[in-house]
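Quick one: structure below, then a few questions.
The block that comes next holds chain A.
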Amino acid sequence: MSQISNDLEFRRRLDRLDRTQQRTLAASFIDHVLSLSNDERVARAVKVAADVNASNDELNGALHSVTAAAMDSHARCDADCKWTDHAGYFVARATMAALSPEGQASGNPAWQAAMSSRMARTCISIDSTDDGGEEEQAEQYRILNNYLNS
Partner candidate 1 sequence: MKKEGQTIGEVLRQRGISRRSFLKFCATTASIMALPPTMAPVIAATLEKTKRPSVIWLSFQECTGCAESLTRSHSATIEDLIFNVISLDYQHTLQACAGHFAEHIREEVIAEHDGEFILIVDGSIPLKDGGVYSTIAGMTNEQILKQTAAHAAAVVSVGTCAAYGGIPKADPNPTGAVSVADIIKDKPIINVPGCPPIPVVITGVLVQYLTFGLPELDDLGRPKAFYGHSIHDRCYRRPFYDKGLFAETFDDEGAKKGWCLYKLGCKGPTTFNACATTKWNDGTSFPIESGHPCLGCSEPDFWDAGSFYKSLSTPTGNIAEKAIYAAGAGLLAGAAIGAVHRTKKQAAVRQHRRATIDDLGEGS
Partner candidate 2 sequence: MTDVELLLWVRGPAFDIATVILCAGMVIRFMEIFMLGRKANLAEARGSEMAGGLGTVFRRTLVDTGTFKRTPFTVVAGWLFHIGLFVIIFLFVPHILVFEGATGLSWPGLPSNIVDAFAVITIVTLLAILIHRWRDPVLRLLSEFNDYLVWLVTFTPVLTGWLAFHRVGAAPAALIAVHILSVELLMVLFPFTKLSHAFTLWVARWYNGAIAGYKGVKS
Partner candidate 3 sequence: MNGPSFERGYNTLKEQIDAPVAAFFSSCVHCGMCAEACLFYTETGDPKYTPIHKLEPLRKVWKQEYTFWGKLGKALGISKALSDEDLSDWETLVYDSCTLCGRCSMVCPVGNDLAYMIRKLREGMAISGHAPPGLIGATKRAVTIGSPMGVKFPALQAQIRHAEAETGLTLPVDKAEADYMLLLSSMEVMNFPEFIGAVAKIFAQAELNWTISSEAFEATNSGIQIGVSDIAAELVQRIVDAAENLGVKNVISPECGHAYMAIRWEGPNLIGRPYNFKVIHILELLEQLHKEGRLKLKDKDVRRLTYHDPCQIGRRGGVLEQPRNLLNAVAANFVEMPDTAGMNWCCGAGGGVSANERADELRIRAFKRKKAQLDAVQPDALVSACANCRIQLEEGLEEYHTDIPVVSLTETIVEHLDGLGSKEGHPS
């Protein structure tokens, strides 16, 4: 199978996967940026997402706690915000996307988790000059390639 080298291909491949595969793959993407979040709830939720055998109840519970985490970490309107503190919000967002039940999410959960994970990386680098977003992108391609090739 050819190696993924752009987002179009990346997304097409993700779209072909089933829901559970998408979720667990999303968990892998998030795992790579999980260190940017210091919220325990997020870490726990990512674990649930990564579990292929997770029950619906477990998934729902994880979604609730990670939604609460996202709400606690978003930048409030007009509040003074620090980008470095803001990465955790996107990690939580990514996890929310990974766990969103079928029929509710408007897009592919893995794709959305990937995007939010890149955003989290971008946050860290926003006040510096280097751009971590592209590295994250490459990392995600690698994860997907490995997954598909395994």
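Here is the rule we use: a contact is a pair of C-beta atoms (placed from the backbone, for glycine too) under 8 Å apart; a residue touches a chain by one contact, two chains touch by 3 or more; residues count from 1.
Keep in mind how these were chosen: all candidates are chains of the complex that A comes from, given by their letters.
It should be emphasised that the depicted structure is a prediction, and the values quoted were computed from it without experimental measurement.
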Direct contact with chain A in this complex, candidates 1, 2 or 3: 3
Residues of chain A defined as touching candidate 3 within the complex: 6-9, 63-64, 67-68, 70-71, 74-83, 86, 89, 100, 103-107, 115, 118-119, 122, 125-127, 131, 133-134, 137
